[in-house]
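With one protein chain held back, the other chains of the complex are shown just where they sit.
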Amino acid sequence: MTDTILQSRNLKLYYATRKGVVKAVNNVSFDLQKGESLALVGESGCGKSSLAKAIIRLLPRNIATYTGEVLLEGQDIMKLSDTQFRRQIRWKRISMVFQGAMNSLNPVLKIGYQVAEPLLIHEELDKKEAKKRAVEALRIVGIHESFVERYPFELSGGMKQRTVIAMALVTNPDILILDEPTSALDVITQANIMNLLKKLKKEMQLSYIFITHDIGLSSELADKVAVMYAGEIQEVADADTFYAKPAHPYSQKLMASVPTLRTEKKPEFIPGAPPSLVNPPSGCKFHPRCPSAFDRCSKENPPVFDLGSGHLVKCWWYAK
Amino acid sequence: MSEDEELLEVENLRKWFELRKGLFSSPLYVKAVDGVSFKLKKGEAISLVGESGSGKTTLGKTILRLYEPTGGTIKIKGRDITHLKSNELMWYRRETALIEQDPYGALPSFFSIHRILEEPLIIHKFGNAEERRKRVREVLEEVRLTPIEDFAPKYPHMLSGGQLQRVAIARALTLRPELVVADEPVSMLDASVRIEILNLLRELQEKRKISFIYITHDLTTTKYFSEKLFIMYAGKIVEIGDMLKVVHNPLHPYTEALLKAIPDPDPRNREILRDVPPGEPPNLVNPPSGCRFHPRCPYKMDICQKEEPPVFEPENGRFVLCWLHAKK
Amino acid sequence: MENAAAEYSIKGILKQLLTYKSGVFGISLLVLLILISVYTMITIPYSTAIELWRGGENVWIENPRNAQPTWIRYLGKNLPETIKRDSTQAGRVGTIKVLTPIPERNMKLLHISFSFDYEYDDFPSEINIFFTSKYNTSAPLLRIYWIKPSGTKINLMTYIPRSQEERLSLSINPTVSNRLYAYTVNVLGGEPQVPLLVEQAMFAMEDETMNSTLTATPMKGKYELIIEGTLYGEDSDVDAKLIVYGKVYGLAGTDHLRRDLTVALLWGTPIALSFGLTASLTISLLQLLIATISGYYGGKVDSAIQRLTEGYMILPFLPFLILIATFYRLDIWILLLVIIVLSVFGGGVKSTRALVMQIKEYPYIEAAKAYGASSKRIILLYIIPKILPPIVPGLIGSVPGYVFLEAALSLLGLGDPYLPSWGKIIEDSYAGGALYKGHYYWVLEPASMLILTALAFSFLGFALDKIVNPKLREV
Partner (left out) sequence: MAVKGFAKFVAKRVLTIFLVIVIALYVTIFIANMGGVVDEIVKSTIKMEVAMRFRGPEWQRYDPEEREKLMLQEYELELARRGLNQPFLIRSVIYLWNALTLDLGRAEYLTSDTGSRYVRNIILERLPTTVMLFTTATVLNFLINMAVGLYLSRHHGSKLDKFFIGMAPTSVIPGWFYGIFLILIFASQLHILPYGGLVDVEIVKTRDPFLYAMDVLKHMILPLSSWIISAFFLGCYSNRTFFLIFSTEDYVEAARAKGVPPRQIETKYILRPSLPPIITGFALGLINSWSGAIITERVFNWPGLGTVTYAAINLFDSAVLIGVTVIYAYLLGATVLILDILYGLIDPRIKVQYGR
């Protein structure tokens, strides 16, 4: 019934720094179905933002390794040249809403132009037509037409975020990558933006990759959850399964650490600190902090085990 | 009755910041804190919750007299400190402490951990070098940065975020204060460390009988921490009450909205739209007339636009700034 | 307990500096310049240097004018060095003095002979004889002969000293000039096309090349100058000193006033270093203090300082400086003071203030206030240690600017008139038309010193910038 729209296979993204090679994305594979939203959850520095950049190929200058496959409806877009990628993929197929939405708008260009710009570039519309579409996109996210002539500094934080979303939607892409889209916003504004994203997803049949550090927030959008730790995806499961019974010890700990308002459970913390991506631990990257680690965990990096119906986990505990 | 002794009494406190004014135009003010009153008992821990720009941080820092209040009074142990000059405030500085949000910026990078913890002691002329060293060891032990010999000579850039925040907490404790204001002490830390730090704070607060103001935008973390909840919106405290009572039965529409907006991890969330008011908090230069929440309030009445609501006490110990609870 | 953080310790910075090529380059140059300064200050005390530099002709009379540095000989022609013969030191090589009294006539006969080998490819630049005469009633009568290696003996002139100390400049003496012209005509058997200069005729090969100043070539071999004379009176005596001025001198050559340029080149180093460093250090630190006060206290103090810096931007700095320097004729240290006053509210205040405004908002400052640190303590112990590292590269990098400023003022004739600075040499050379006349060394030597100094500080500043501004390292 559902088709796979995006597949990542052994995606790797390493940076070269003065301290050594940072293995930000290490052998990451996942599938994204049409109309599905995948929540990518992990603590800061786990490589989740790098993964987003690897998919839309926004690479920093100090890139060391960038390999693997990214299949968009079966086509390996890693094989495209930079120009082809820019013309065929960016914003036409995949759009992105950035973490620092506040800073994602050019301070000296008017809102209307910035929203319309992708149309001018990719669909070669004339200015009038593009503006009409931009106004429409802004209306969808709840911004009045009169703001078209305004500059970003005249907008509030929530409005900027909506503008950035409108900018991402204006070309009707298939996939929207949301990188912590509400991290700088207040809870009520955040809830409003989440409501908007939920509606858009239904109405426009969008596929989301939703990146967040907040397991509570991820449940707002997730059909499927992928947990990332030290540059690797540790567990993938559909939302119902994941929130009911996470399989990976790290996922379990992460769930347990979340303070909740409506339940009585006491949150626990995970002892130790996240590993460095330059010199990660041997074997399973989580083993130094894992309460159920055994011998093998420190020696061999576990493969991915399928627990049935697409529930994948990277942990020796599930070896037969 | 010493347990019930009032430590802090804040009365109609206001803090307005002057905006850059032109040569001929009248000055504009950001009314960050605009008429706040409350009392705090000795050893009591409260949480002050509000969104960014609600004035919660300003309130905390004004209480610590890092800002000079524009109006109202602050009394500690019955003593008025509202307009004392900085040299008359030294005793107050000893009795109070601040823990900041950003552990990476809260410590001077060019001092060692030992020196950082010693600074308040030097400033307040506490004992000799040996006594100061002893106190530094004591607080480091209290925040469990052990072995002390390893940590004391280190510099901040050698520590992790969680460890830095422990140093900041230790520094707040070196002078054995009676009142501590913690301004979002965990919001910049990773989820897994947050609970650890909150637990530590709670433990120290109870052990040392410190009066504690925990400032946060995250309602969920308050539950494990304090007995009382203060909800702040647009420069005013709109609701005060016992933690559990407020969470289960919010009186102010804004509190209600806040509670509704919080996502607990639950896969059913994706099926529902949250019933939250539209819009964003108002500009504090020209706040709305009457009740400041009225433009977003789903229960808005005529009077809300015209008159500012006074404090109502619909239940014993619960205070709310909302016309819905006016005694008919 | 350490006070400074490890990352900012001097040792740590030095270690990091040495990992950059520009850092190594800058440090080595700087060390070299400091060594030169120390050497200079020990070997030529300040008072001596000033005396030498102001001394003028009398101190330097035995030096050639506008002589090139000696090492230039290794690059081309074998240019002559200065040759001296002194009759008071008779008995030394090539110096003979015989005094024969004739008691019955109360007279003495004098015979002085100076001889030397001349193996150079070019003519001398000038020839002088210095006479010291002792007599009572009548002045001595002297005849001067010149014998060339070919054996030709020329009677140069008859000379009567009129005072005790006298200089006979052969090069510009009309009698000598006439005699040599006659000699030239004699050799050529006719009038020369371009008459030779005195020193040329005295040293020229005796062939058709004597026809012109352009073709004349020096004759190599042994030359002799003979002074014969009659002295009157018992105590009478005459001593002579012959100086055949060369075209090269010392390590650095000489200027138009015969001054040895090494004195100025060497002394220019400590002057430039102290001028540049004092200026940039004082200005940077004052700006730092002003900016910190402005940024930290804010309010009226801040806006007053801000308006002042904006005003300073419009002030025409150099014309102002020129005006003051012209009207008040300042020595170098007062000039330095004026430069400091004209710069304290300069652009640095604005950028440092921006930095202070940022740091002021750092939580650690707020925390310090909360535990009762005084404003003074916060400024000195909490803010300045934080802004010092980012401004140090600028401080170091701005040193050359002030060194060149001093040079520029000198070039306009506004420098310290007595101090031997590099700028002063350039000004002298420029005024002396060094570039037109081909005295390139005169410009190039001080210029190279200026460049060395500039590059030392500049490279050091750039390397330091990379260390304290990690952002620069990445881009």
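In this document, chain identifiers A, B and C correspond to the written order of the chains, with residue numbering beginning at 1 in each.
Everything below uses one rule, namely that contacts are C-beta pairs under 8 Å (C-beta built on N, C-alpha and C of every residue); 3 or more make two chains touch, one makes a residue touch a chain.
This is a predicted model, so every value here is computed, not measured.
K.L.:
Of the chains you can see, which ones touch the chain that is left out?
P.N.:
A, C
K.L.:
Which residue among C:W53, C:Y183, C:Y223 or C:F404 touches the omitted chain?
P.N.:
C:F404
K.L.:
Return the single residue from A:I56, A:L185, A:I233 or A:A293 that touches the missing chain.
P.N.:
A:I56
K.L.:
Pick from C:L35, C:I160, C:M313 or C:A354: which residue touches the chain that isn't shown?
P.N.:
Checking each option in C:L35, C:I160, C:M313 or C:A354, the one touching the absent chain turns out to be C:M313.
K.L.:
I need the residue numbers on chain C that touch the omitted chain, in ascending order.
P.N.:
Per the touch rule, chain C residues meeting the hidden chain are 21-22, 310-311, 313-320, 322-324, 326-328, 397, 400-401, 404, 407-408, 411-414, 426, 430, 435-436, 438, 440, 443-444, 447, 450-451, 454-455, 457-459, 461-462, 471-472, 475.
K.L.:
Since one chain has been left out of the picture, which residues of chain A touch it in the full complex?
P.N.:
Residues in contact with the chain left out: 56, 58, 61, 86-87, 89-92, 95-96, 98, 100, 103-109, 117-118, 121-122, 151, 153-154, 164, 167.
As a convention for this text, only the chains that are shown with their structure count from here on.
K.L.:
Counting only C-beta pairs in contact, which chains form the busiest pair?
P.N.:
Looking at every pair of chains, the most contacts join A-B.
K.L.:
Taking each chain's centre as the mean of its C-alpha atoms, give the chain farthest from chain B.
P.N.:
When every chain centre is compared against chain B, the largest gap points to C.
K.L.:
If you average the CA atoms of chain A and of chain C, how far apart do the two points sit, in angstrom?
P.N.:
Whole-Å distance between the two chain centres: 69.
K.L.:
Would you please write down the residue numbers of chain C that are in contact with two or more other chains?
P.N.:
Answer for chain C, listing residues that touch two or more other chains: there are none.
K.L.:
Got the chain A residues that touch at least 2 other chains?
P.N.:
As it turns out, chain A has no residue touching two or more other chains.
K.L.:
Quick one: in the complex, what on chain B touches chain A?
P.N.:
51-52, 160, 162, 190-196, 199, 217-221, 223-224, 247, 257-267, 269-270, 273-274, 276-278, 280-281
K.L.:
Of all residues in chain B, which touch chain C in the complex?
P.N.:
61, 64, 66, 86, 89-90, 93-94, 96-98, 100-102, 105-112, 114-115, 119-120, 123-124, 153, 155, 157, 168, 171, 175
K.L.:
Taking the complex as given, what residues does chain C use to touch chain B?
P.N.:
Residues of chain C touching chain B: 1-8, 362-364, 366-375, 377, 382, 385-386.
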